[in-house]
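Of the protein chains in this complex, one is absent; all others appear in place.
Showing subunit A:
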Amino acid sequence: MKQEEDLIIKFATANINLYRIMSKDIKVRKGLDLRLKGEAEKAISNAPKSKTFAIKPSEFHLVTPKLLVKEGAKVKVGDPIFYSKANKEVKIVSPVSGTLTAIERGAKRVILKIVIEADAQQEVTDFGSLSVESSDGDTIKSRLLEGGVWPFIKQRPYDVVADPETAPRDIFISGFSSAPLAPDYDFVLKGKEKELQAALTALSKMTAGKVHVGVRDKKSSVFSSMRNIELHSVAGPHPAGNVGTQIGMLAPVNKGETIWTLEAQNLVIIGELLLTGRFNPERIIAVAGSSVKTPKYYRAALGMSLNGIIKDAGLNEDNVRVINGNVLTGVKEPMDGFLSYYANMISVIPEGDDYEFFGWNKPIFNKISTSRALTFSWMQPNKKYELNTNTNGEHRAFVLTGKYEEVFPLDIYPLQILKACMIQDLDEMEAMGMYEVAPEDFALTEFVCVSKQPHQEIIRKGLDLMYKEIG
């Protein structure tokens, strides 16, 4: 009996794998492309040198930092600064060589920021190169952990830094971004094919499944020539470029499964570590938004001060919001803040902290709307808008229905899952598909929400609750 069962299981899994191997063409039908002013011009400048660098532990969600160095310590590029309390091996390393000058703490002594003053001469810790082709998954994993690039691997469920103990079913990478003003990955990844390939091969050894990469065009993408991956073409409006959308359309996460996701840009850092043995914090970011005078690309470094870049790019106005990341999912950053570990762009848009006379009933031409309630963005689908941070209305209870579904491509009921999160009903959350989602999947529903509910925050809190209660 037992043998028969095993056989059946083997047969079934083989079939599933067969089904998953196929490269697919996905078409996303529900979504919304937000066209904003201030797209980055395709020219790369070197970011002005930054004296101060900072690491913010809050960027690594749910990682409780345990410091490895004290104030005044000397660190090199690639030296570990802190590790995760939950798993000693998950380390966050310094993006710069210099002196650790300050550890800023907030309420309950939570570490807000670890500040490092850069030396004139940059020294790099060398981990030694690793032959990716001839190494096995475990060797690669321990190298990624010690080299400090592990935090770039995120996992679903929960959208947190991946747990090294759990092998992923599959690994998903989005080869493009469809977010507003997002950088063109084919442009920023040009010339990094060697690093990308090394990272992809390494990742393919860490999963029994596949490394899936979704691209706009299977022929012209930087990923077109890559080996050891499954290439999928993804058409349609934002959130087509969100990795969550691609997972949902290819093979959604089931209860008990884990999948890993990576940002395409971070593959370069991983690949370089494997090839050269060095942690290279360099990354090309887009600086964009209607408040930027000359939006373009910069060769920047993780954790560097934004002062120089913003000054170099110039601002059109004073009252602006600087965002680490894109305008839908990024994090607000003070003007003299620092580049996030995960950001692939800096967005700068006008603050909207002003009143608007009869703003709720007059016809509107200069803002985006999915309705036609005296809003006229439907008449000019290709117009580029200059949106500010005003909420365009006050927070209300959920009233309208059917709005979110228009921009939400996953096979999940968005309104109902949000309500399940709000009432903290774990069974309901699980049944409705919480394992499949990340806050970023709800950025568009949040954008169109007439009741101005904080969808991403609701989902984040829901995921945190599940993580705590179910793990």
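FYI, a contact is a pair of C-beta atoms (placed from the backbone, for glycine too) under 8 Å apart; a residue touches a chain by one contact, two chains touch by 3 or more; residues count from 1.
As a convention for this text, contacts and distances are computed from a predicted model.
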Options "ABC transporter permease", "Nitrilotriacetate monooxygenase component A", "YeeE/YedE family protein" or "Na(+)-translocating NADH-quinone reductase subunit B": UniProt name of the undisplayed chain: "Na(+)-translocating NADH-quinone reductase subunit B"
Omitted-chain contact residue, chosen from A:97, A:197 or A:329: A:329
Listed residues A:349, A:438 or A:466, member touching the removed chain: A:349
Missing-partner contacts on subunit A, residue numbers: 8-9, 12, 16, 34, 36, 180, 252, 254-257, 321, 323, 327-330, 332, 347, 349, 351-361, 364, 367-375, 377, 387-402, 405, 411-413, 415-416, 431-433, 439, 442-443, 446-452, 454-457
